[in-house]
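In this view, the complex is presented without one of its protein chains, the others remaining in place.
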Amino acid sequence: MRNTMINNLTKSNKKHKKQSELQRVIKQLKKNKIAMLGLYILIVEIILAALAPYISRYGYAEMDLTACFATPSFKHFFGCDDMGRDIFSRVLYGGRYSISIGIIAVLIAVVVGICIGAVAGYFGGQVDNIFMRILDVVQAIPGMLLMIVISAVLGPGFMNTIIALSVSTIPGMARMLRAQMMKERDSEYIEAAKSINCSQFSIIFQHLLPNCISPLIVQATMGVAQTITLAAGLSFIGLGVQPPLPEWGAMLSAARSYIRQSPHLVIFPGLAIAVTVLALNLLGDGLRDALDPKLKN
Amino acid sequence: MSENEVRKNVPFLSVKDLVVEYKSDGQIVHAVNGVSLSLEKGKTLGLVGETGAGKTTIAKSILRILPDVGAKIAKGSISLDGKDVLNLPENEMRKIRGNVVSMIFQDPMTALNPVQKIGDQIAEVIRLHSDEYTDFEKRAKEMLEIVGIPAERYSEYPHQFSGGMKQRVIIAIALACNPTLLLADEPTTALDVTIQAQVMDLIVDLQKKYETALLLITHDMGVVATVCDDVAVIYAGNIVEYGTKEQIFDHPTHPYTIGLFGAIPDMNEDEIWLHPIEGLPPDPTNLPQGCAFSPRCKYAADECRKEPISVYKTPDGHDCRCCRINEISTQED
Partner (left out) sequence: MLRYIVKRLLWMIPIILGVTILVFTMMIFCPGDPAEIILGSTAMEADLAAKRVELGLDKPYLIRLATYISDVFFHFDLGVSWITNVDIMSTIADRMPRTLILAVVTLVIAFGLGIPLGITAATHQNKWQDHVSMVLALIGVAIPNFWLALLLIILFSVKLGWLPAMGVGTGLAGIQYYILPALANCAGALANSARQTRSAMLDVIRADYITTARSKGVAERQVIIKHALKNALLPIITTMGISFGRMLGGAMIIETIFSLPGMGSYIIGAVNNRDYPIVQGGSIMLAIAFSIAMLLIDLLYAAVDPRIKAQYASSKKRKKVKAVA
């Protein structure tokens, strides 16, 4: 308690405050064992995906027709699929696609969302009205449906999946940022900035944005989790990343036909999605608690 | 005091050696540290002290409505009309709450349920307890009129009321079942100055009318002077001085009480400076050894910092928790 008071006192020294705020958040996060577990799982997953060629003994497209539908063993940890491809390798390589789709799509959505939300939230009035009515229209289409329509227009593929995902993530980001902006817009430090003749650009991006960033970070973390699920869903119905690329959803889609004979084909890619999403949610919960002590129960 | 007198004046409320602790983040907050007090039917006891001194905790302990996460009554006893409150089963306790003992809260803005009609909030307490009134709505409307709100506003919601009006509603809830004891926790602190007197007058009028005992928690010495029979001054969870209003006001003895009076502007003298008490109240997770006030006390000596201070009788016969009362009285005169 006293520490935060002191932090507030040193607010005038902006750099110092930023430093100590970041340190406080990291310290808080480190104390939260569950959140750290999520973080460690993610780090391990990213390393496994990045080093997939060095870890796995088989390439993701390498077929061994003698091992079709092989069940898990020491030779093939997760077994083999219908074409005798090693599922463990495919899950590792798949992480590259799934995780990067999630992160890139959310990054794009964050950047565009910041621009829309910041402009609408800061200027208000007509500008805000126009943006919000457009978002109203976009959000009247359920997210999954919007993604399906966009995929129909653009066709399937890695980049197109990312575009479809980020377009449907933008409205949520923009709205949240706008609400934050409107809350902060009338604060005294903004009046102070205006009184010393800061440009509007600098007010928005240097003064307002840093104060709206906490909920954005949390939403972005959770957003990556959700985007990974959605991307897998899109690939699952055949509109996202296409086989033979080992994206997790696409793997599940292919495994569906063999569900009666070889359920292990279905288990592991889905487990990979679930573990990744779980880890991201754990981290997101921890970040929320660390960034906003008020919300902590 | 003869045996006979004692029996006649058996206090309705009696708190003995009450110790209440909160656990928070692995630390123990010592909120109340051995408080004893008593209150007779129809009388008023003022509980005076700074924010955080443990006044509200005492009131909530009497009703056993402390937040159940972490709060614990560690020691002591509370009895109402001879009944041991702390060992009553929960369903017995419910019959006391709102019926025999009721409470007025500090912040009327948040003390009413925002999604329930105010009339229903009054009627609820009547429905729960009263055999006397069969028409709950009628009685609730009666109560509204008693506290000065037109009965037509029965069906309105809290957001349609001002702070003063909300506090009136809360008073109506508290008094709807003619309680024997009313706990008023800083009932006017959150209100506009102009409304404060009105609400306080309303409480006192109704208290006189229904002969309710009143435990008034406040930090306003002016209110204490006009309303109370007895006064207990509380500091860091302990009563430091306890006597009748006259005793406390005429002969304040504890350095903290003296300090409190020093912080009130005197209308008869042309004072330029008030005399605030130096320093801050102690951290309740880490109370000083001995007298909790010793770090801020100009009379403090080594003996104050050693062990818990016991209660001494002052020359006019009231209680004071200070081992140096003799030295202080000579210095003050």
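Just so it is clear, A and B label the chains in written order, and each chain counts residues from 1 on its own.
Keep this in mind: contacts are C-beta pairs under 8 Å (C-beta built on N, C-alpha and C of every residue); 3 or more make two chains touch, one makes a residue touch a chain.
The structure displayed is predicted, hence computed values, not measured ones.
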| item | value |
| --- | --- |
| Touching residue (missing chain; options A:Val25, A:Ile162 or A:Leu282) | A:Leu282 |
| Among A:Met83, A:Ile148, A:Cys198 or A:Ile213, residue touching the chain not depicted | A:Ile148 |
| Contacting the left-out chain in the complete assembly, out of B:Leu13, B:Ile58 or B:Ile173 | B:Ile173 |
| Full-complex contact with the absent chain, from A:Lys75, A:Lys194 or A:Arg256 | A:Arg256 |
| Option touching the unshown chain, where B:Val35, B:Val48, B:Val125 or B:Ile277 are the choices | B:Val125 |
| Subunit A, residues in touch with the chain not shown (by the definition above) | 129, 133-134, 136-138, 140-145, 148-153, 155, 225, 229, 232-233, 236-239, 249, 252, 255-256, 259-260, 263, 266-267, 270, 273-275, 277-278, 281-282, 297 |
| Hidden partner chain, residues of subunit B it touches | 60, 63, 65, 67, 69, 90-91, 94-99, 102-103, 105, 107, 110-116, 124-125, 128-129, 157, 159-160, 170, 173 |
